[in-house]
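One structure, pasted below without further comment.
All protein chains of the complex are present and in place, except for one that has been dropped.
Our next item is subunit A:
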Amino acid sequence: MNLCLRKQYIRPNLIGSLFRFASTSAEIVENDQVFIDDEEAQAREAEINKKRNISRLTPAHQNLVNGRKPYEEPMSLAHLTVKYNRKMYGRYGSASGVNPNICFPSKQDIQEKLEYEAIAYPFTIQQMMVSAAQKRKEENERIEKRDRDVAAKFAKLDQWKKELHDKLAKKTAEVSAAKEKKERLVEEVRRHFGFKLDPRDERFQEMLAKREKEQKKLEKLARKEAKEKMMIAKLQQKNVELTDAKK
């Protein structure tokens, strides 16, 4: 609705303003022809210009819109700073009236920058190159050493595997032998009684202990015999050696 209204009114407005411009410009030309340095006329012209200006912008904003420096005089503390004056020069050039000397850093600024750089960049490029090369070399050495270690271990891998398998096989064989022995004992006890007996039964336990004892005795005997046999064999061997030496 608002927009529609505006469109309707914009045309007559424009036309009116055009007429106004036309009339005033003609007047100005006439005035120029007549005189310029009359104070009264100048004041009148200023008055007219002031009335003509219906933008309601502040002088600073008018300056901004027309590409001029907004303030001729500093209006706040910020306008006294180097940064603001540099900006004014950068934006409005020499027309800003700022001495371009302030665009360059002062001696104190340079000192501060140098001090900062000394801490932020403590090493030169050459120094950094040397340390980077050193670091790379160390890294490569570390990788090579690890590779060598792995290769040495890999060479032994088959042997280690075989050892482990043997160990495991031995262990399982021992376990199965012990189990078999136990089963055989239990079977013998059962045969002694002639019927199936609960292995938790007292008689069964007694018999089992007895059997085990016997078994242990037998084993001990067998071991003793084996030892004697070994001794005899050794002695015999010694004898043979002695007789050989004599011969």
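What to note about this one:
Simple rule for what comes next: a residue touches a chain if its C-beta (ideal position, glycine included) is under 8 Å from a C-beta of that chain, and two chains touch if they have at least 3 such contacts; residues count from 1.
To be clear about the criterion, contacts and distances are computed from a predicted model.
The unshown chain of the complex is recorded in UniProt as "Large ribosomal subunit protein uL15m", chosen from "Snd3 protein", "Vacuolar protein sorting-associated protein", "Large ribosomal subunit protein uL15m" or "Ribonuclease P/MRP protein subunit POP5". Of the candidate positions A:R44, A:R91 or A:K220, contact with the unshown chain belongs to A:R91. Interface note for the absent chain: among A:A41, A:L57, A:M75 or A:C103, the touching residue is A:C103.
Across A:I54, A:A78 or A:L114, the residue that sits in touch with the chain not pictured is A:L114. Mapped onto subunit A, the interface with the missing chain covers residues 2, 5-6, 8-9, 83, 85-95, 100, 103-105, 107, 110, 113-114, 117, 120-121, 123-125, 128-129, 131-132, 136.
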